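This structure is in C-alpha cells; I'll ask about it shortly.
After this line comes subunit A, so read on.
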Amino acid sequence: MASSIAASRLQGTGTNALELDNVGRHFGALVALSGITMRIAAGARRAVLGSNGAGKTTLFNAITGDFLPSYGRIRFFGEDITGLAPQERIRRGLRRTYQISQLFRNLSVRDSVYLACRGVSNGRFSLVRPGAGDGAMLQAESILHAVHLDAEADVLVGTLSHGEQRQLEIALALAGAPRFILFDEPAAGLSPTERRDLIEILNALPRHIGFVIIEHDLDVALRVSDYVSMMHNGRLFKEGTPEEIENDAEVQQIYLGGGHG
Partner candidate 1 sequence: MSLLTEVGSPAASRPHFPELFTQGHALLGFVLLVYPALASDFFVTQIGAYSLIVGLIALSLMVLAGYGGMVSMAQITIAGAAAYVVAILGDNNSGVHGLGWSWWIVVPVAAGSASVLSAIFGWIAVRTEGIYTIMITLAIATACFYFTQQNYALFNGFPGYSGLRAPTVLGVYWRDPQPFYYLCLTVAAIGYVAVLYAARSTFGLTLQAIRDNPRRMRAIGFDVTAHKVFAWWLAGLLAGVAGVLLAWFNGRVSPGTIAVAPAINILVVAVIGGLRHPIGPFVGALVVVVIQTFAIDIVGAERFNTLIGLFFLVIVFISPDGILGLWARYGPHPERDGKTSG
Partner candidate 2 sequence: MSIARRTILALALAAGVALPAMTAAEAETLKIGVLATFEGAFTVLGEDSERGALTALDEFAHKAGGKDIEFIRGSSDASPDSAVRAARKLVEQDGVKILIGPLSGDEGIAVKEYAKTKPDVTFINGSSAAQDTTFRNPAPNFFRFSTDGAQWMAGLGTYAFKDKGYKSVAVVAEDYSFPYTQVFGFMAEFCKAGGHVPSKSWVPIGTKDFSSVIAALPDKVDAIYVALGGADAVNFLSQYQQAGGQAPLIGGSITVDQTVLTTKGKLHDVLIGTPSAGPTADTLDTPEWKAFVDEYKKQKGAFPSPSLFAHAYYVNAKAALLALNEVKGDLSDGGKAYRAALAKLSFMTPTGKVSLDQNREAIADIFLTEVTQGPDGALLNKLVKRIPQVNQTLGIDEAAFRALGTVSRDNPRCP
C-alpha cells in the first residue's frame, strides 16, 4: 500500500494536480453541479468564486469523495480517483478545510494536529502514548508554528477563538505530505487583522503545494491565487488571471455587483 502511494506520487510529477472531466452532480431534480471541466497544474493556486449556491462546496465534496459525482471523471496527479473512498484520497496527498470548522472540541490543539499527522501516515493505530520524540508529534509542532498557533498548543480546541479555530482548520490540512489542498472559505468570520495573518500563512506555504480556495473576500482570494474560476448555477462560466477577473465587466456586473450576500 505504502509503496503504491509512493509510486503514484512519482508518476504524478509533471502532470496536472487535478483534472476534472465533465463532472456533474444532481440531488433528485436539483442540479448542483453541471459539466465542470477543469485542469489545475501541480503547485498552482486557484480561486473559485461565485455566489452562495453556485456549487462551490459541492465541487469540493465531489473532489474529496464526501459524495460521488453523478457523472464525470476526476483525476489526481494523473490517477483516476472518481470512486475512491475519502481516506484513500487523503493518503494520496489531497486535503481540505471546511466552511464551518470541523474540529475536535475536547482535544488539545496539539493532539488534534498530531492526530491529523498520524492519520496520513502509516501506523494510525497504536495503543501506545506518543512521546515527545514521536515523528508525528514533531511534525505537529512545526505545523503549529507554520499556522501561528504555537502558543495555543495545549489549549482545548473548544476554548479557542473563532480566528484560531480557522487557523487550526488549515493546520489539520497541512498534516502529512499534502500535495493539494481545498480551502473552503478560510476567511469566513475573520477580523481584518486575522485576514492579513491568513494571507501570510497561505502565501508562506511551500510552493509545491497547490490549492483551490473558495472565498467571498475578493481581497484574500485574489492575493493568494494565480488563476480564478467563476461559478454560477453549478457551471463554470469564466476563468482568468486575478487581474482579468477583477477588470471583467461581466463579472463585476453579475457577481461583484450584487450577487453575494
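As a selection rule, all candidates are chains of the complex that A comes from, given by their letters.
Some observations on this one:
Definition applied: a contact is a pair of C-beta atoms (placed from the backbone, for glycine too) under 8 Å apart; a residue touches a chain by one contact, two chains touch by 3 or more; residues count from 1.
Just so it is clear, the model here is predicted, and its values are computed rather than measured.
In the assembled complex, subunit A touches candidate 1, while the other choices in 1 or 2 stay out of touch. Interface of subunit A with candidate 1 (complex): residues 64, 66, 86-87, 90-91, 96, 98, 102-108, 110-112, 114-116, 118-120, 124-132, 134, 137, 154-156, 158-159, 172, 175-176.
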